[in-house]
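Only a single protein chain was left out; the remaining protein chains are all shown in position.
The block that comes next holds subunit A.
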Amino acid sequence: MSAPTHTAPREALVGDEGGMGYLERLPRRLVTVYLPLLVFLFVLLFPFYWMAITSIKPNAQLTDYNNYSPFWVVDPTLDHIRYLLFETSYPGWLVNTMIVAVAATFVSLVTSVFAAYAIERLRFTGSRFVGLAIFLAYLVPPSILFIPLALMVFNFGIYDSKLALIFTYPTFLVPFCTWLLMGYFRSIPYELEECALIDGASRWQILVKVLLPLSVPGLISAGIFAFTLSWNEFIYALTFIASSENKTVPVGVLTELVRSDVYEWGSLMAGALIGSLPVVILYSFFVEHYVSSMTGAVKE
């Protein structure tokens, strides 16, 4: 990591105030903080604006930059969205993606809770090794696994079905959720469990009645993150699904809405926008959980 560290500081020089921001005067802060921040926000958010404005532009305005300003829309239309929802298989893809994401998330959460509890609290022989193995499993990328998995999926007879995705998505969800929940369980005082043990609770009762109620925030974090990961998954869905009616949103939009020469940019952008909405809505309700699961996975 030595190469990157040399490039950043020159830019970062400007914005490192710590607790002494009050020593800075406003004009200087405008240039060193607010201006770069605005540029960042503009670049990061512009594609979304562009998606949204394209999806409601009538076709005539879409490619006519001379008579209409490309940044705005006159007479917005819902034609692209109507086309998408009523004349393509898009609603079916949404339903597929939802089913697959919910099922994969549920399966992964249940197995991960038990695994994390076993590794973190039962401390059986070799539990540290298993914990490390789980972390390494998270680092195995889908682009290495998809070819052998395609063969297995085919041999199991679940090719081109939702089951193929529900069984393969946990390969990256279970390691992630287990790792996250291990960290969360670690933060719950051990004394609570000891009290329950002394009162005669079994391990099962401890897990269900003591630990899980206390871990609800952790479970939500893991759950929404797993849901997002499965919603966004692409390479497995592209490889294991062949028929149009079984596709997920990312695959369907890319393979079915893009037709040979004429790109229907309006409905493509509408498809991209609507396909992003479920995760964005989920995200907006659980921003804090989301951030904590993202940084929690990184912080070890």
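Note that in this section a residue touches a chain if its C-beta (ideal position, glycine included) is under 8 Å from a C-beta of that chain, and two chains touch if they have at least 3 such contacts; residues count from 1.
Note that contacts and distances are computed from a predicted model.
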{"item": "Protein name (UniProt record) of the chain left out of view, among \"Lipoprotein\", \"Bidirectional hydrogenase complex protein HoxU\", \"ABC transporter permease\" or \"Quaternary amine transport ATP-binding protein\"", "value": "\"ABC transporter permease\""}
{"item": "Hidden-chain contact residue, picked from the options A:30, A:45 or A:74", "value": "A:45"}
{"item": "Absent chain, residues of subunit A that touch it", "value": "1, 3-5, 7-9, 11-21, 29, 33, 36-37, 40-41, 43-45, 47-48, 50-51, 54, 62-63, 65, 70, 110-112, 114-115, 117-119, 122-125, 127-128, 130-131, 134, 137, 139-152, 167-168, 170-171, 174-175, 178, 186, 190, 193-194, 197-198, 200, 202-203, 228, 231-232, 234-235, 238-239, 249-251, 253-254, 265, 268-269, 271-273, 275-276, 279-280, 283-284, 287, 290-291, 294-295, 298-300"}
